[in-house]
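Shown next, in structure tokens, is the structure this report addresses.
Here the complex is missing one protein chain, while the rest keep their positions.
Up next, subunit A:
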Amino acid sequence: MSLSASSRSKFYVDLEDSPPTEIVEEGYAVYTMKMKKQFVSATGSLHRQLEQPPEDRACIFMAGSLEAIVEGLAPPDHLEDKVDCLHMNILLTTYPAFASTEELLQIVFDKLRNGSSRVNSERLRAALLVTLNAWLAEPFQELLRLPPEFRELRLLAEGCEAAAAAAETSETAGRLDLLARLARRRLETFGAAAAAEASTAEAEAAGCGGQGGRRHWRRVEWDEIDDLQVAEQLTRLDARLFESVRLHECLGSQWGRHRRSGCSPSVDATVQQFNRVCSLVASQALQPGLQPEDRAQLLNRWIHIAQYLRERRSFSSLCAIVCTLNLQCLRRLSRVWRRVPSASRDLLAELSQFANAGENFQAPRRAMHWEGTGKALSRQLSVPGGVGGIGSHRTASSLSLSESSGTVPYLGTFLTDLEGLHSAFPERVHGGLINFDKRRREYDILARLRLYQVTCRQYQYCEDARFEHWLSTIELLSDEQQQLLSLEIQPERRFVSTV
């Protein structure tokens, strides 16, 4: 039994000493029965009853057939809730890992019509109506947003219409009718949005067609943009991409399967932007024909941009910039680095913690958790002289976390965690039942990403045409070109310390 103090006088006891009981319904579902956490007084006397009423027991759905998972939406009878909310969230977030939208809809409508022999049909119907409603709203509607046909959304609309016609009570029919109309409305708005997107893309493609003279470096343009502007614009781009990441595409079963690359376009887009920033920094610093002083000034600027990104909790581009500045092809340019102010070099050393892979990226994770959730801010406000987390010593930087902005996390560590879960747990257990416990664990991670997606909307940076223009005219160097140019700039190949 583990005791953990939650305050001076109260303790919560995790009754892990009472082994969970497994309930197996052959071929249908597996549950784990657990005692809920108990409240005890400071003296340690434990108010624990041997015979627990159902309210104190938690029946956790571990695995089941698709049918059982759908029926699991109905909450236990002793609860007043209309739907098992957590179960619904897990299902609607992770179902692409184990079922197609069509398969799931089929079972949902079957249960709506025919009820269930295992759970209270009335409660199940009510739960399904709530679930369909949630499916059509943020954030789950993204799963129905598959252009150009929106076939699944159409199926949902048709299913609701058919079920409404066959409904036993007028109330159910009325609610299904509303859902059908909501689905039809979504069809219209999604269709319009897709059309608008397509025409914008077309216009952009037409506009970028004839770009002559791309080999000219637009030094003047770069000098016209200040560091803060670059940081804000990179944050804007990252936030937009991160916000539109479809969470199920991050699942280990979707992302990272080399044979099925291209099946996670929203994650691909985030990775591409990350890589683009890496190329941008390296290409600029290694461009031919610059004096060491100019290069040092470029590096210095990118360090300051990184610091602005940190202040804006824009961790994706921050990580990209810091990683790139520590690449061997840049680090080895000692003659350049010598000309970078030592305060900036110290600042880079501090910021480099945000890309430190040690201990499974522990330092960046802590920082993201700490600064990304606003804890640092409240600490900064309450404790004079500092922010905890990474870099407790303030060297060259004076950190001012902007109060009103959001957070863009670095997505990579989340993907690694999801990949880890995917490899560690089987998809099917107990002779072919869907491992729902695995989905619960995945959902824990996805739910955090969803929170960050919400905070992302707090950024209020407008698109900057000059920045866009500068970005589109920069010529990006390949890895090989970077290596060659690095050796050209400083011929002798002698390794100095790297990150």
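Definition applied: contacts are C-beta pairs under 8 Å (C-beta built on N, C-alpha and C of every residue); 3 or more make two chains touch, one makes a residue touch a chain; residues count from 1.
Quick note on the criterion: contacts and distances are computed from a predicted model.
For the chain that does not appear here, its UniProt entry gives the protein name "Ras-related protein Rab-13", which is one of "GPI2-domain-containing protein", "Ras-related protein Rab-13", "Ras modification protein ERF4" or "LAME_0G15918g1_1".
Considering the whole complex, the residue from A:29, A:230 or A:355 that touches the absent chain is A:355.
Considering A:180, A:408, A:445 or A:474, the position touching the chain not shown turns out to be A:445 (whole complex).
Set against the missing chain, the residues A:275, A:291 or A:460 yield one that touches it, A:275.
Residues 252, 255-259, 261, 268, 271, 274-275, 278-279, 319-320, 323-324, 326-329, 331, 334-335, 337-338, 340, 345, 348-349, 352, 355-362, 365-366, 369, 412-413, 415-425, 441, 444-445, 448, 483, 492, 494-499 of subunit A touch the missing chain (whole complex, contact as defined above).
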